[in-house]
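Working notes, structure below.
Not every chain of the complex is shown here; the ones you see sit where they belong.
As written, the chain order gives the labels A and B, with residue 1 at the start of each chain.
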Amino acid sequence: MIQEKKEECGLFGIFGDAEAVQKTYFGLFSLQHRGQESAGIASSNGEFIQRYAGMGTVKRVFRSGSNVLDKLANLMAIGHVRYSTTGSSSYINRQPFLSEYSRGQVAMAHNGNLINASLLRDEYEAYGSIFKSTSDTEIITHLLAKPSHVAKPDPLAHVLNHLQGSYCLLFLFPDRIEAARDPYGIRPLCIGQTEKGAFVVASESCALDATEAKFVREVEPGEIVRLDKDGLSSRFFVKPGSIKPAHCIFEHVYFSKQNSTIFGENVHELRKKFGRQLAIEYPVEADVVTPIPDSGTSAAVGYSEQSKTPFDMGLVRSH
Amino acid sequence: MIQEKKEECGLFGIFGDAEAVQKTYFGLFSLQHRGQESAGIASSNGEFIQRYAGMGTVKRVFRSGSNVLDKLANLMAIGHVRYSTTGSSSYINRQPFLSEYSRGQVAMAHNGNLINASLLRDEYEAYGSIFKSTSDTEIITHLLAKPSHVAKPDPLAHVLNHLQGSYCLLFLFPDRIEAARDPYGIRPLCIGQTEKGAFVVASESCALDATEAKFVREVEPGEIVRLDKDGLSSRFFVKPGSIKPAHCIFEHVYFSKQNSTIFGENVHELRKKFGRQLAIEYPVEADVVTPIPDSGTSAAVGYSEQSKTPFDMGLVRSH
């Protein structure tokens, strides 16, 4: 029943900004290339979480004329855009998920792919858990709600250790945001700060630009970053440096936007490097180097530079 | 967090009819007076359950031009209309609920009010269950999924014994419908049969008329009626006759439609009786008896008959 294996989604979160929801909208808008299937925002007023999510682009879900954004307006928010996939039951999988468990409400947004989700789901269903979606993300809420996990000193850190696979996760609790990245750092997640001091987390740095936040640093592999009224605090759920990072090469090759800085490198510059290296390793006699736009454009420029083969556009993309 | 205490909703279910979903639409349409807040239908092809539910009237949710009904088309279906209440989070409470647990999918529609829902919810949250809605109906799915319940010879009958309060319940499993009524028979639920032999269950008999089904009988208090490929079968989860029925008087006074037969009596005739009795107990000197339409009209006719006071219309209702 778990149908979703696509890993590319976009995350955005912001704490302590009077325009948190509006900025989440713009942040998601700039991450739209990471997913057009569904979009959603959850926000909290410190005590109560609300959520709205729908199918389609950010613009369509939160369309002008509706007042959904106004209704959600709050000081903290997280948002999610989902990669377009086929499958009739996808409506129930739109994120953020909002649930209630013994500790109250929690909203969650996920970018990644849990390889042990199916196993965990079977196990939890055997113990009586019920599931509302076919997404492997939903199991995380069940892990959080398990009484033996709730009883731990740091339940979230404890839960993350049960997950295998790639994940960047945003949790919105009524009073805080917690942002986590898997120990391998497979998916990107970065931290920014607005001029007025509010902290932002986002899948790509281009979302910081869209909300006029300055890049601070990446969330480290195995790190949990907490945003609350005391600002930003950090802890690790695996020993830093104990696991060798394994960034997903597709972020650099295909997923991310050219103007983002991902895994410490500007995507455009890195793609050019790829192109130059390709020219060295696989030189060809050619009249012209032409990219498959838009993600291939940077690499073609690099190949052209290195090989001295003229660059030209040959294909047009329909937007 | 459980906000919904309103009990008046409408249920409809049908098994083994090529137009099951279309008829569920018409059945819900005729039960629209029982709830305009939301409407939904879940259907099964024998293996897989689909669901669609939205806010507003049946006509609005399944509006012409959309092809939702076509997409749901199947041989068995259940539907639900919900009473209009205030409360911002009501979207998540629209029914039927669709869930997956260790035995597969189940969709559920509820008319009633569980007085121990809050207690059960706390208990289950303490055991790690998570909740997606604020409706007290959701707890029933958790009861069904509990491993010790799943292991029982008749899990459904076992679960119903945990519920306190009023309920008529329709369960759609991939291969069957199960319809249950609480031991007091507080809310109405009746059985009908179409000319071709398909069985129908509905909150009021007016929904049988709307789908050209003949009234067969009421579901008895404490009875579970199962509709599957072998037709209708019945069992009781409490000993029949062990509990004195306690029908909700508001069905006769206000909720039900005049042309329905509820608790063994035609609503219009009964309301007239109420009016006659009122004239006997509380005679007044008056020029005219005038109803508050539409639910009061029958009683006013009865009062007029008994008291020989002329009947007349004095108020107009805006539809």
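Operating definition for what follows: a contact is a pair of C-beta atoms (placed from the backbone, for glycine too) under 8 Å apart; a residue touches a chain by one contact, two chains touch by 3 or more.
Computed from a predicted model, the values in this text were never measured in an experiment.
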- Item | Identical protein chains in the complete assembly, only 2 of which are shown | 4
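The rule is short, and it goes like this: only the chains that are shown with their structure count from here on.
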- Note on the structure: Taking each chain's mean CA coordinate, subunit A and subunit B are separated, in whole Å, by 42
- Query: Contact residues on subunit B for subunit A in the complex?
  - Reply: 1, 50, 88-89, 92, 98-102, 125-132, 134, 141-142, 144-147, 149-150
